[in-house]
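Of the protein chains in this complex, one is absent; all others appear in place.
Moving on to subunit A:
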Amino acid sequence: MTAVSQGPPPTPVPGPVTDRKTMGGRRRQLGGVGENAGKANWIVKAVLLIICFLWIVPVIGLFITSVRQPDAANATGWWTVLKSPLDATQWTLANYTEVATESNMFRAFINSFAITLPATLIPILIAAFAAYAFTFMEFKGRDVLFIMIVSLLVVPNQVALVPLLQLYGQFGLNGTFPAVWLAHIGFGMPLAIFILRSYMATLPKELIESAKVDGATHFTTFWRLVIPVSVPALASFAIFQFLWVWNDLLVALIFLGPGENEPMTVNLAGLIGQQGQGWQLITAGGFFTMIVPLIVFLSLQRFFIRGMVAGSVKG
């Protein structure tokens, strides 16, 4: 696993994170070992321990409750199991089976993939072509167009929802996967172009020039040269977009709503809203929705953080 601590991301967030001032001078080594490493006294350690405890305990409580017997989960606090953790009769996976089938969480799980994968993969190539043109080609209106894209980064998705709902209504798209795919492709596009262009701008111009001299067309240069070296930026965007779409509630609620095509977030929100659902089911459903993002987080932490940091301004 890669450390969370790393230098400023290679895809600069808009803003002076990679400020010139901090670039000069002798920097403390990035990646963890600084001059202060190991200097923590017990107060610092205690404070950090408490903060970490506060951060992680709610998640642990959710998980423990999700594997407890229904009666116990709703009658006593989850921490009571810590007295006898080895008592196997108190543990069960039945809550997961029940929430997957009775509450259709498994169907929602499949839907989440069916929504997220196309919405993540399709925009990448389209954005990459545009980013290439913005970085390596000269054309009229280039800077104005790009400034427009930068300003659109912060525009909240809400601005598009009312008209899109009516537009989709005319084409009978509401309630279908293409409705959310198209919306997410459009909403993610400014960010995708921005991330990829920021990265491509750091590639040596001479490389492109020399390819041109050797007679390569733009298409060949893009495909053979620029795309292969841009993989880190492509991955950062892909992970950000994947999690953004996977975790989205609003867009799914508006264009899909509860029912046949709902993703996990909509299903979970519905589960919480229903009266009388036991906590063992809600917690199992909650944890179920988190499994994929947590796997992505723990296995691709470095790309994940770059993606999150680069995409955090997305509106």
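By definition in this document, a residue touches a chain if its C-beta (ideal position, glycine included) is under 8 Å from a C-beta of that chain, and two chains touch if they have at least 3 such contacts; residues count from 1.
In the analysis below, contacts and distances are computed from a predicted model.
Think of the chain that is not pictured: of "Anti-sigma regulatory factor (Ser/Thr protein kinase)", "Sarcosine oxidase subunit beta", "Sugar ABC transporter permease" or "Serine/threonine-protein phosphatase", UniProt labels it "Sugar ABC transporter permease". Only one of the listed residues, A:96, A:199 or A:304, touches the absent chain: A:304. Within the complete assembly, A:193 is the residue of A:105, A:173 or A:193 that touches the hidden chain. Check A:105, A:130 or A:173 against the missing chain and you find that the one touching it is A:130. When you scan A:101, A:158 or A:210 for touch with the missing chain, the hit is A:158.
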